[in-house]
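A quick write-up on the structure given underneath.
Note that this complex is displayed minus one protein chain, with the remaining chains in position.
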Amino acid sequence: MKTGDIARTLGLEIIGNPDQPIHSAAAMESATPEQVAYVESEKHFELAAQSRAGCLIVRPEAVIPDHTCILSLHPKYDFVRVVDLLHPLSPADSGVHPTAIVPSSVLLGPEASVGPYCVIEGNVVIGARSRIEAFCFIGRDCRLSEDVHLHPRVTLYPSVQLAPRTVIHAGTVIGSDGFGYVFHAGRYTKFPQIGGVEIAEDVEIGSNVTIDRGALGTTRIGRGTKIDNLVQVAHNVTIGEDCVIAAQTGISGSSTIERQAVIAGQVGIADHVRIEEKARVGAQAGIPTGKIVRQGEFVWGTPARPMEVFKEQYGGLSRLPRLRQEVSELKKKVAQLEDLLKNQIPTT
Amino acid sequence: MKTGDIARTLGLEIIGNPDQPIHSAAAMESATPEQVAYVESEKHFELAAQSRAGCLIVRPEAVIPDHTCILSLHPKYDFVRVVDLLHPLSPADSGVHPTAIVPSSVLLGPEASVGPYCVIEGNVVIGARSRIEAFCFIGRDCRLSEDVHLHPRVTLYPSVQLAPRTVIHAGTVIGSDGFGYVFHAGRYTKFPQIGGVEIAEDVEIGSNVTIDRGALGTTRIGRGTKIDNLVQVAHNVTIGEDCVIAAQTGISGSSTIERQAVIAGQVGIADHVRIEEKARVGAQAGIPTGKIVRQGEFVWGTPARPMEVFKEQYGGLSRLPRLRQEVSELKKKVAQLEDLLKNQIPTT
Partner (left out) sequence: MKTGDIARTLGLEIIGNPDQPIHSAAAMESATPEQVAYVESEKHFELAAQSRAGCLIVRPEAVIPDHTCILSLHPKYDFVRVVDLLHPLSPADSGVHPTAIVPSSVLLGPEASVGPYCVIEGNVVIGARSRIEAFCFIGRDCRLSEDVHLHPRVTLYPSVQLAPRTVIHAGTVIGSDGFGYVFHAGRYTKFPQIGGVEIAEDVEIGSNVTIDRGALGTTRIGRGTKIDNLVQVAHNVTIGEDCVIAAQTGISGSSTIERQAVIAGQVGIADHVRIEEKARVGAQAGIPTGKIVRQGEFVWGTPARPMEVFKEQYGGLSRLPRLRQEVSELKKKVAQLEDLLKNQIPTT
């Protein structure tokens, strides 16, 4: 594609050379004259001026001199659109690989593909254009909607439901038994884990994640939510729409995360917690059992508290040595005053 | 089954309609007239009164009016027993799937099953009724006892030993090399990881767990212990009987956890630690190298300390701003007193 074609396709204005051929996308610092890049904010203008990129997507007020620039109100977002044009996903071989095991009770939508050495159990439905890569295991009665993409080696236990455009990365396990036992007569007996898992539209889930099925109810992930690698989601958890959950976070049983909450990495959320809409939880924070993080609140620490409280307490901790010093000096002064008065009083 | 049949099978008294057909189990809140549920404690009585469940398992002193009730001293435990009746595990296809690779040196017990695309290496023993699901890898010289259940995609490195009724969920790796190196001449050289892994009866292990083999000795998990998803167990760890270890906890080399200890989620246990019998470790706590957590003790925080100490320190942290305020006021008062005395002394 030429720079002018890119601008036209995006519906954006171009300044500079519209005839530069562009074959791929790159970061501003490493882009070559055949690559397109973007400039996110003012602090990168100096770097941008030195970029060798054949084309830069920039904000209209931030045209970089001597560079071909496409003007955009959302340079990063329009860059994503360009990359989708320049780097389309490699198409799957359509159809069912001869080594895949697919019983006759499986319903396979048009243009769906099933890769080598997949094992699909009975009564599974796979929607149109869905792509199941090598080594996936899909348990009986699972329902996969249209345009689902399972990367290699995804495991779905029975009865998992995936809505359109769910993407799941390698090694992830959905629907395994929740961690629930009854302690009776000196032994742990397994509590039934016979509920379901329902994942809504446009959810993306990273690698080696674990999402347990409900005990009696259902574990739910809301539309548009993104989950990073190695996250644990326990039984009966409900996650709302458009949440972001970073790597290695763990969410315990029956907790709820409402829409547009942002959970950083390695956060621990105990059971029966509620994280309300648009709340944010800082990395490694720990939310105790039953706690409510209020709408829009930003918390940190274990046990988690509001960010400003955390900072004040942390600052107080840093100033403790000085405080101890002050108290020690006060003790001396008070002792001196006491001595003075003791000596003085008899004389009056 | 009818409600009366359920009561009879459990050996428990029923009050109400013994002829209500019941086809499955559910939570009290969502149960339908064809479902059985249980009422765990008094605080749920109000909810229970509104339940549509066809049958409730309740404590004898807590019969719910206008509901068919089965009377039990352990409603949750007896509910588990009902679920086992109503929701039996789907039986495995017995025998060896034609795509499984099973050398002639493998000993397979009666009614054992090996699923599609399993790879079993030489000299493996698999006990009676054991169920190996799709994609499992079992290294040479492994010994699996009776009634073992490997969910899809479990990896056993060579020489792992599993006692009767071990259950392992998808993606879990047992017997990989421990993390041990010798730093010599500016480089890390791998220390031998040639020990074993022995897992005792009735252990259940979650998804995507990693349990390393001993370096020279053996990594051991005791009878009845339950391990949640994404837990890490390092080389030469010894875990006792009936322990509970929640998700994403990590246990470093040569540490010991004694019987009936309870370890919450995301706990970090350094090397050569000893957690004694029935001790409890709160979520995200960190136990430093060599530390002993005493029998029955409950610890929290990093570095972990007794729960009451943690709470006192955490409370102290919250009151720090007020303490600083108090010290600041004291300083002013002492300065005033000093001034007063300074002015006064010359006059006497």
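Letters A and B mark the chains in the order given here, with residues in each chain numbered from 1 onward.
Operating definition for what follows: contacts are C-beta pairs under 8 Å (C-beta built on N, C-alpha and C of every residue); 3 or more make two chains touch, one makes a residue touch a chain.
Source: prediction; values computed, not measured.
When you scan A:Gly224, A:Gly240, A:Gly253 or A:Pro303 for touch with the missing chain, the hit is A:Gly224. Only one of B:Leu10, B:Val119, B:Ile292 or B:Met307 touches the chain withheld from this view, namely B:Val119.
Taking the complete complex into account, A:Gly171 is the one of A:Gly171, A:Gly195, A:Gly214 or A:Gly253 that touches the chain left out.
Screening A:Val63, A:Val182, A:Val244 or A:Val309 against the full complex identifies A:Val244 as the residue touching the chain left out.
Touching residues on chain A toward the chain that is not drawn are 25-27, 30, 74, 76-77, 79-80, 83-84, 87, 90, 99, 115-117, 134-135, 151-153, 169-171, 202, 204, 206-208, 224, 226, 228-230, 242, 244, 246-248, 264-266, 283-284, 301, 314, 317-318, 320-321, 323-324, 327, 330-331, 334, 337-338, 341, 345, 348.
By the touch criterion stated above, the residues of chain B touching the omitted chain are 101, 117, 119, 135, 137, 140, 153, 155, 157-158, 171, 173, 176-177, 179, 181-182, 184, 186-192, 194, 208, 210, 212, 215-217, 230, 232, 234, 248, 250, 252, 266, 268, 270, 284, 286, 288, 302-303, 312-313, 316-317, 319-320, 323, 326-327, 330, 333-334, 337, 340-341, 344, 347-348.
What we mean here is this: only the chains that are shown with their structure count from here on.
Centre-to-centre separation between chain A and chain B, using Cα means, comes to 25 Å.
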